[in-house]
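Of the protein chains in this complex, one is absent; all others appear in place.
Let's turn to chain A:
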């Protein structure tokens, strides 16, 4: 990528995402290029595929949940092209690293809305929560416990009592209780790995 193009891209992206300075965007683009080069050198692809993305997020933030990571991929991949371009990469990271609460709510809801129908249904919750409980031999039916848990979630978050979570429900619930942002699985990097990542990627440019 030419120097000029890089600068131009950085400038426009820093303007569109608002959260990064130009220099920071440049750093992210360079990181993108480096990672891309390492992961799939033989093909001249324009972005990460699913597996490469998963590895990248794992390496960067220690995120491991496959179900969630797949969804994160889909959320990053706005164009639905099956690979993540540099623009999508920078825009996605903007939310992960510096996003406001509203942006994060939108992002999380998109991740959790598995089929993208605008609602998080009981089935989707079950899908996401099914492995959250340690199976205990003494327990009757592990699925029952999960179902109970889903009822607890609905009681807490389903404001309009329609048995599923709309975006409005989710937004309201998270605003009332920030902890519910990641109610169905970790999809944001925790603060320590975030700081570590920024320190690594943005040398000297981190402002206080």
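Assume a contact is a pair of C-beta atoms (placed from the backbone, for glycine too) under 8 Å apart; a residue touches a chain by one contact, two chains touch by 3 or more; residues count from 1.
Everything that follows uses one rule, which is that contacts and distances are computed from a predicted model.
**Student:** For the complex's missing chain, which UniProt name, "BHLH domain-containing protein", "Peptidase S26 domain-containing protein", "Coatomer subunit gamma" or "Armadillo repeat-containing protein 4"?
**Tutor:** "Armadillo repeat-containing protein 4"
**Student:** Suppose we count only contacts with the excluded chain; which residues of chain A make the list?
**Tutor:** Touch set of chain A with respect to the missing chain: 128-129, 131-134, 136, 145, 149, 152-153, 155-156, 177-180, 182-186, 190-192, 195.
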